[in-house]
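The complex is shown incomplete by one protein chain, all other protein chains being positioned as in the whole.
Moving on, here comes chain A:
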Amino acid sequence: MNTHTIDTSTPVISADDYGTSAFFADPDAIAVVTNTTAPDAVPLPSPDAATAGLLAAAQEAGFRAVPAPLAETALVARPLLRRAGLPAPDGFLSYAIAPELTVRYARPAASSVGSAGCLGDDDTLLVTGTLRRVPWARAATAVVVLATAPSGPVLFTLTPGRAALTPGGNLAGEPRDDLHLAALEIPASQVRRISPELLDEARLRAALARSALIAGAAERCVGLTVAHTTARTQFGRPLSRFQAVKQEEARLVEETALVRTAVQAAAAPLDTGGAAARFAVAAAKTQTSASAAEIARIAHQLHGAIGITRLHPLHLATTRLWSWRDEDGDETYWARRLARPLTATALWPTLTTTP
């Protein structure tokens, strides 16, 4: 994969420019960032990269707080388009899993009246409803939408410019925009009927992409914290020499290792699919979301006051952790999904399905 070697001793991005809402309000600024050839840019991986490589890139993006939907494009939108048999537009993409959208066929066939509505002479759709908090919608070339049509699950691409956009953001200032669709026509060429399995795969992909981002941000917390406790001197010695600090730092490292391994463990199952994928991804998102609080807590505690300011890049990681743990399903959602199939006899065989 085409990655750069980066000097992590310097702030990775000029964080505070990216952290302001003014910056995110300006789509051109995002375009500049994503087209940058700066040495600290994280390139969008090739669509042909293996899942493990895509996860590594997403982790890198999380580590660097990359202001672009890299993970969303590489791990979610593009693979879903490929699976559905649609070409992937150039540039950054986003996604929305929206079973609550009202979807009708634009050209109903008189012969096909069913309980859910009419099937169409072709697959042109009329879509009404709001896609909530779509990641980076304002900066995406296209949004891959998964919804339910009268025929069953469908996937279609939407150019954000065709919808009314209400800007929004998460705790880190990353765009999370609402897209309002009022009987918007989606041409049949942009629509594919998909299996319920692909709809579920979309949820898994989104959760795992988010987990990889969390793992990257967690690792950034470790890097920044170790750098700080090594450099900062109080009572005549570096903070890292204090037992109380070491104890907390070790727990931070442990929790981060746990998060990383949870993501890594889901890479192979995602490719094979089935129950193994459902378990490994649910475990990954449960673990990464559940660990976010402890990781952010320790990183901030060991940074002291400077960490809660924009003078220091720590907030780039911690605000993302606090948002990403809720996005694409929080630990409560995924823990329930994880636990539902478990029985006394199924528990151990499930845990040992992989590696």
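Methods note: a contact is a pair of C-beta atoms (placed from the backbone, for glycine too) under 8 Å apart; a residue touches a chain by one contact, two chains touch by 3 or more; residues count from 1.
As a working rule, contacts and distances are computed from a predicted model.
Q: From the names "Cytochrome c oxidase subunit 1", "NADH-quinone oxidoreductase subunit", "Ger(X)C family spore germination protein" or "Acyl-CoA dehydrogenase", which one matches the UniProt record for the unseen chain?
A: Options "Cytochrome c oxidase subunit 1", "NADH-quinone oxidoreductase subunit", "Ger(X)C family spore germination protein" or "Acyl-CoA dehydrogenase" narrow down to "Acyl-CoA dehydrogenase" for the missing chain.
Q: Identify the residue among A:L165, A:L184, A:L258 or A:A293 that touches the chain left out of the display.
A: Once the missing chain is taken into account, the touching residue is A:L258.
Q: Which residue from A:S189, A:T233, A:T272 or A:T332 sits in contact with the chain not drawn here?
A: A:T332
Q: Tell me which residue among A:P89, A:P108 or A:G223 touches the hidden chain in the full complex.
A: In the full complex, the listed residue that touches the missing chain is A:G223.
Q: May I ask you to list the residues on chain A that touch the chain which is not drawn?
A: Spelled out for chain A, the touching residues are 5-8, 56, 59-60, 63-64, 219, 222-223, 226-227, 240, 243, 246-247, 249-251, 253-254, 256-262, 264-265, 279-280, 282-284, 286-287, 290, 331-332, 334-340, 342-344, 347-348, 351-352, 355.
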